[in-house]
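A single protein chain has been omitted from the complex, and every remaining protein chain is retained in its original position.
What follows is subunit A.
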Amino acid sequence: MSVDNKLFVTEEEEEDRTQDRADVEDESNDVDMTAEENGTSSAVANGPEKEQQEQEQVKSEEVCGEDEEKEEEEEEDPIVEEFPLNISGNDESLHVFQYANRPRLIGRKPAEHPFISAARYKSKSHLWEIDIPLDEEAFYNKDKAESDWSGVNVQTLKGVGVENNGQYAAFVKDMQVYLVPVERIAQLKPFFKYIDDVNLTRKQEDAKRNPNPTSQRAQVVTMSVKSVNDPSQNRLTGSLLAHKVADEEANLELTWAEGTFEQFKETVVKEAEGKTLIALEKQEDYIDNLV
């Protein structure tokens, strides 16, 4: 399926916008649930109290945004219907995946979500990897795969979870909108690990076969104590460090669970029950705090 465009509003009206979002999120939530159920929540325990506060603040943001637009558009854009809003979720830890190279529609039908055979996650680096089994019946050269590419039969997608500011997943139930904060959003892109692996082995073999004359020669190894002033032992910084951390971090193997969406919905609805959202600040204050 495609969650390609899910962050885009496709209809002009605000109501539709939420609706639309919810629709799309519906399916994506399926995916996200797994992470949650398997207890891989990467947002480690903000105290529920604190989280609550934050959510309410965000809530006011949403309300403000709407108010403002209403103000301006009131005349030509009358209110058709009003929906109650709920913000919910304590530790759902929703992750949204964007499948960057999969079309949203196949023909006119929305594409289906692919079957996932394995999912891996590095929680420190927020690195997702999922395997989609390849259709070995069509357009698949089994011989070549086995001889050249060490029998690859899955397509691996990889993506870095990116933080967001104020993105929510939503669904509509009983004419009420339920918003759940999204933790991270990852754009999943193909990752040809098997090519790199084969390249590496090839290189190593090459090195073995035509040994470099310099490496063959016996060398005198001198040992010296590293000077404290030696600037050459700088620690890695920035992106290099991040790459190193990611390389060294072990994968968390996750199980992909399907069809948990209804259950998820229920928990969210249950949670939201009896909670009233109060705006913490006025629109002006909010804007003032913002800039």
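Keep this in mind: a residue touches a chain if its C-beta (ideal position, glycine included) is under 8 Å from a C-beta of that chain, and two chains touch if they have at least 3 such contacts; residues count from 1.
Please note the rule applied: contacts and distances are computed from a predicted model.
Visitor: For the complex's missing chain, which UniProt name, "Ras-related protein RABA1f", "Replication factor C subunit 3", "DNA-directed RNA polymerase subunit beta" or "CCR4-NOT transcription complex subunit 10"?
Guide: UniProt lists the chain left out of the view as "DNA-directed RNA polymerase subunit beta".
Visitor: Using the touch rule from the top, list residues of subunit A that touch the missing partner.
Guide: Given the touch definition above, subunit A has residues 4-5, 7-9, 61, 64-65, 68, 72, 98, 100-101, 104, 125-127, 160, 162, 164-167, 185, 187, 189-193, 195-196, 199, 228-229, 231-234, 238-240, 242-243, 246, 287-288, 290-291 touching the missing chain.
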